[in-house]
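For this depiction, one protein chain was excluded, whereas all remaining protein chains were kept in their positions.
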Amino acid sequence: MGVAIYLLTFALILLGLYTIVAKKNLVKIIIGVLIIEYAVNMLLVLVGWRRGGSAPIQAGESAQTFAAGAVDPLPQAMVLTSIVIGLGLVALMVVMAIRLYEKYGTFDTDKIRKLRG
Amino acid sequence: MMKKTGMTLIVKNVAKLVTAFIAVFGIYIALTGHLAPGGGFAGGVILAAAAVLMVLAFGSGASRKLVKESQCHTWDAAGALGFLAIALCGYIGGSFFLNFLAPGDAGTLVSGGWIPLSNLAILVKVGAGLAGVFLALSAFRLSRSEE
Amino acid sequence: MGVEVLVLILIVFMFIGSLIATESGDLLSSVIAIGAVGFGLSIIDLLLRAPDLAITQVVVEVIALVLLIRLVLTRREESTDTPRDALRIGVVLLAAGVLLVAIFLAVGGVETGAGMPTFGEPVLAGSRTENGVPPGVAMDYLERSTEETGARNAVMGVLLDYRAYDTLGEATVIFVSILGAYALLRKVGRRKEVSQ
Partner (left out) sequence: MQASLPLLVAIPLGIAFTIVIVAHVRGLKALAGALATLAVIANLILSLYLLGSDEALSLYIGRWGPSGARTLGIELVCDGLTTLMLIVINMVALVSIVFAGPYMKRFTKTWLFYSLFLLMTGAMCAVVLAGDLFNLFVFLEVAAISSYALVGFGCESEELEAAFKYLILGTVGSGFILLGVTLLYAMTGHLNMARVAEVLPSAGLTSPAVLLAAAALLGGLALKAAMVPFHAWLPDAHPSAPAPISAMLSGVLIKAAGVYVLARLVFNVLGPVPEYATVLMVLGAASMVIGVFLAVGQWDFKRLLAYHSISQMGYVVLALGVAAEILATGGSTAVAGLCLFGGLFHLFNHAAFKSLLFLSSGSIEHQTGTRLLKEMGGLSKRMKVTSFCTRVGALSIAGIPPFNGFVSKLFIIVGLTMAGHPILATLAVLVALMTLLSFIKVQRYALEGEPGEKIEGVREAPVLMCVGLLLLAGVCMTAGLATGTIKKHVFDPARNALMKPTVSSTEGVSE
């Protein structure tokens, strides 16, 4: 079960990569980036989970009981940061794509090719 | 000049009410970040969502009269500067980012030293920043359509 | 057991959603499909006991969707479906295959202790102690966060006290991207007149 979950997460990363490389539409490329982002964030949450764990918010129990049963807070803090980075990137990508559309009148990367590559 | 912008009167009135609620909820989420799930960032994004609702309901022109983009810039930078200032205040206690305030009673609103303050700074920063981006984007028109 | 099954189902859902987003001919459907994927992720967060993430993921997803829909609605004419480039795809599939094998080796090496920790038994839970890998820093955070930082929410304790410097970076990231968005939205980047 666990192996299947991990493998699907990696497959999601590869799907994102495929989208970025094979698709020629700016929106699709942005979606590919988003897929990679989701997958990596998910992997972080997955590696911090422990079977039967509780949320890392201490209610009233003693620190020892809490620590023995809670999931790992560090990956969650990392994902929080990573989600923020993702949002910033989405904003920037959307702005760039809108400007590119304004300049070229298309989302097709084949037509957006003034540079010699 | 009298061209109607935004949506119908019903939507506008509902939006007025709801916007306030959303904004208050965002602030609540941020201020209780150290006690319950949430935090400054989520709160800030919710605050920005209130701005999005406003832009959608009233149109970008009317919203921009209410909140100017330059104000968003300023608050954005002020929030960031506030967070950095909290970090630098640590030097008073001896080291960068030192949480020198007393942790307080865990579970009460005033606890966690500077954590609520940090959440507040991030709330202002993220809320103002994202709201500003929305205002800018909603006002952005493709230049070809203006011709 | 139950949680794992649910997570697996949700990941399959996310995978299908991503596939639709990638392959759909209509951009708006693509964007909405990717939004569904994001919401799926936030439910996974909830199932895996990460309520902070679930909240943040949902609100960020809403904002990202609004942005993406704004982008898609910019377009006036229907864009033609993108042509496929067989060579590119072939290369990708090949690379993907190789990577998959490597990944399988890594994940599958659980029995020998050389792969990743089994799902649900992170290093935190002592799954590697016999190999000489102690529980790591997470245990300290859980044990000491409430006492030392005063925040009952250990994630916030980590985010805003133990690793507050990261959060400064995080705040800077969002600041930078907003500033960058403003910079790129300028109608005129360069004044045309020749100097002198």
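Per-chain numbering from 1; labels A, B and C assigned in written order.
Simple rule for what comes next: a contact is a pair of C-beta atoms (placed from the backbone, for glycine too) under 8 Å apart; a residue touches a chain by one contact, two chains touch by 3 or more.
Computed from a predicted model, the values in this text were never measured in an experiment.
Asker: Going by the touch rule at the top, give the shown chains the omitted chain contacts.
Answerer: A, B, C
Asker: Residues of chain A in contact with the chain that isn't shown?
Answerer: That gives, for chain A, the contact residues 13, 16-17, 20, 26, 29, 33, 36-37, 40, 43-44, 47, 74-75, 78, 81-82, 85, 88-89, 92-93, 96-97, 99-100, 103-104, 112-115, 117.
Asker: What residues on chain B make contact with the chain left out of this view?
Answerer: Looking at chain B, the ones touching the missing chain are residues 70, 73-74, 76-78, 80-81, 84, 87-88, 90-91, 95-99.
Asker: Please output the residues of chain C touching the missing chain, sorted low to high.
Answerer: Answer for chain C: residues 102-103, 105-107, 109, 113-117, 122-124, 128, 131-138, 140-141, 144, 161-166, 168-170, 172-173, 175-177, 179-184, 186-191, 194-196 touch the chain left out.
Here is the rule we use: only the chains that are shown with their structure count from here on.
Asker: Check A-C against A-B and say which one is joined by more contacting C-beta pairs.
Answerer: A-C
Asker: Centre to centre, by mean C-alpha position, how many angstrom separate chain A and chain B?
Answerer: Taking the mean C-alpha position of each chain, the two centres sit 23 Å apart.
Asker: Hunt down the residues of chain B that sit against at least two other chains at once, touch-wise.
Answerer: Residues 36-37, 39, 41, 45, 106, 126, 130, 133, 137, 140, 142-143 of chain B each touch two or more of the other chains.
Asker: Give me the residue numbers in chain A that touch at least two other chains, ranges are fine.
Answerer: In chain A, the residues touching two or more other chains are 55, 57-58, 80, 84, 87, 91, 94-95, 98, 101-102.
Asker: Under the touch definition given earlier, write down the residues of chain A that touch chain C in their complex.
Answerer: 1-12, 14-19, 21-25, 27-28, 30-32, 34-35, 38, 41-42, 45-51, 53-59, 63-64, 66-67, 70-74, 76-81, 83-92, 94-99, 101-102, 106-108, 110
Asker: Write out the stretch or stretches of chain C touching chain A in their complex.
Answerer: Those in contact with chain A are residues 1, 3-5, 7-8, 11-12, 14-15, 18-19, 21-22, 27, 30-31, 34, 37-38, 41, 44-45, 48-53, 56-57, 60, 63-64, 67-68, 70-72, 74-75, 79-80, 82-85, 88-89, 91-93, 96, 99-100, 103-104, 107-108, 110, 116-122, 124-125, 137-139, 141-147, 152-155, 157-159, 163, 166-167, 169-170, 173-174, 176-178, 180-181, 184-185.
Asker: Which residues, counting only chain C, touch chain B once they are in their complex?
Answerer: 51-52, 54-56, 59-60, 62-63, 66-67, 70, 74, 146-153, 155-157, 159-161, 164-165, 167-168, 170-172, 174-175, 178, 181-182, 185, 187
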